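The structure is given below, and queries will be raised subsequently.
What follows is an incomplete set of chains from the complex, kept in their original frame.
Labels run A and B following the written order; every chain starts at residue 1.
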């Protein structure tokens, strides 16, 4: 790999943020949301949680494989994470998920704006 | 690849069954179940739908990559599909999902019992 060292570090940090966000969203949706019911299983919210989990996984995998397209996936990942932050804050009681999505969105925004 | 032709055909049929079951389970869970609510978003049922979608995807991918372990994944896939058949029949109104899971379970059972 011929990236400068600081880029490798930034990518590793973004991989960790994506992986953590994937875990928190999936675990929260499939346990807290399903068990709590009500607003937590409304169509828009639950879909967003699952979509966020999936795009974070894909974003991590594109970076792990040093894909030329990782910035493009990070960009979409940031958008989904930001929507998930907004919806989780509206529903409330999902602080860990809000934090994980916010951190991931920020890290993916930085990654997607990095020069080639 | 040194499999006899009939094995290749059987594997391709199993890949199709797994891929179809993945699609039907995911689409049904994220649309019909979330929109209908009630029993359709109860913890056991919804988890099973999502787990079934995921193991079908993994089973298809192991066969697509000619993994030495595809029979082991097919075996677990068949078990999850069979549990999904039973639960979807109990809830009712999920005929397409029942059929897709039943076909996939049958195909995966055959695949998992094939001699090396």
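Keep in mind that, in the parts below, contacts are C-beta pairs under 8 Å (C-beta built on N, C-alpha and C of every residue); 3 or more make two chains touch, one makes a residue touch a chain.
Only a predicted model underlies this, so the values are computations on that prediction, with no experimental measurement involved.
S.K.: With 2 copies in place, how many does the full complex contain?
M.R.: The entire assembly in this structure file is built from 4 identical chains.
Everything below uses one rule, namely that only the chains that are shown with their structure count from here on.
S.K.: Provide the C-alpha centroid distance between chain A and chain B, rounded to the nearest whole angstrom.
M.R.: 27
S.K.: Which stretch or stretches of chain A touch chain B in the complex?
M.R.: 30, 34-35, 37, 41-43, 46-47, 50
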